[in-house]
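Note sheet for the following structure.
Let's turn to subunit A:
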Amino acid sequence: MPKLTIEELEKLREEARKTTFIREQGQFRAKINVHMGTCGLAAGARHILNAFLQEIEKRGLTDVLLTTSGCAGLCSREPMATIEIAGQAPVKYIDLTEKKVEEIFEKHIQGGEIVTAYALGIGSEKTDLS
Partner candidate 1 sequence: MAVEKEKLYRVHLMVCAGTGCVSNHAFEIKEALEKEIKRRGLEKEVKVVTTGCNGFCERGPLMVVQPGNIFYQMLTVKDIPYLVEEHLLKGRPVKKLMYQPPEEKTPVPVLSEINFFKKQVLVALRNRGLIDPEKIEDYIARDGYKALVKALTQMTPEEIIHEVTISGLRGRGGAGFPTGLKWQLVRNAISPDNEKYLVCNGDEGDPGAFMDRSILEADPHSVIEGMLIGAKAIGATQGFIYVRNEYPLAVKRILIALDQARYYGLLGHDILGTGFDFDIRVVRGAGAFVCGEETALLASIEGRLGEPRPRPPYPAEKGLWGKPTCINNVETWANIPVIIDRGGKWFASIGTATSKGTKVFSIVGKINNTGLVEVPMGITLREIIYDIGGGIPGGKKFKAVQTGGPSGGCIPAELINLPIDYESLTAAGSMMGSGGMVVMDEDTCMVDVARYFLSFTQDESCGKCTPCREGTKAMLDILTRITEGKGTEEDLGLLEELADTIKEASLCGLGKTAPNPVLTTLRYFRDEYIAHIQDKKCPAHVCRSLNVYKIDPQICFEKGHGCDVCRRNCATDAIIGSKGEAHKIDQTKCIKCGVCFDVCHFGAVKVE
Partner candidate 2 sequence: MITVTIDGKKIQVEEGTNILKAAEKLDIKIPTLCYHPLIEPYAACRVCLVEVTLRGKTELVTACNTKVQEGMDIQTTSPRAVQSRRLNVEMLLARAPAAEPLQRLAREMGLEKPRFPVRDPQEKCILCGLCVRACEEIVGACAISFVDRGIERKVMPPFGEPSVACIGCTACAYFCPTGAITYEDKYGRKVIHDELYLGPSTAIRVPIRQAVPMVPFIDEKACIHFKTGRCQLCAKVCDRQAINHEMEDEVIEVEVGSIIMATGFKPFDARRIPAYGYGRLSNVITALEFEHLVNASGPTGGKILLTNGEEPKSVGIVHCVGSRDEHYNEYCSRVCCMYSLKFAHLIKEKTKAEIYDFYIDLRCFGKGYEEFYHRLLEEGTKFIRGRVAEITDLALTKEEEGKLIIRVEDTLLGVVRRIPVDMVILATGLEPSVDHNQIAKIFNISCSQDMFFLERHPKLAPVSSFSDGIFLAGCCQGPKDIPDSVAQAGAAAAEALALADKGVFALEPVTAEINEELCSGCQICIGLCPFKAITYDREKDISVVNDALCKGCGTCVAACPSGAAQQRHFRDRQIMAEIEGLLIL
């Protein structure tokens, strides 16, 4: 697609951002932290991780951050993920499956409504997103 017009340049910019935004330290609307560790991995946290990734990619979002961390402690309820919308308390989801991920993404992250059925609790661990 050679010789861009100004509009095409802007489009290219948007497209490129969709895959490089994860390098930025800026404001994120939402942060998803999937708990890994040996227990998490054994329980299939990788698939959950990839499911979240696909959701982000599908929608072309650039303001949702996906991170991993080690074991959260509640190994029996793995796979687990903590979802934090900026400015709100983080929510821990347990016993996740790929289907649940889809629902949580649509309802909580995009819709702003916590899916209490899948949640463990609203935790106080806040992450500084600024």
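The set was built so that all candidates are chains of the complex that A comes from, given by their letters.
Convention: contacts are C-beta pairs under 8 Å (C-beta built on N, C-alpha and C of every residue); 3 or more make two chains touch, one makes a residue touch a chain; residues count from 1.
Owing to the predicted nature of the structure, the values given are computational and were not obtained by experimental measurement.
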Looking at the complex, which candidate is in contact with subunit A: 1 or 2? 1
Which positions of subunit A touch candidate 1 when the two form their complex? 1-6, 9, 12-13, 15-25, 34-38, 40-41, 49-50, 53, 56-57, 65-70
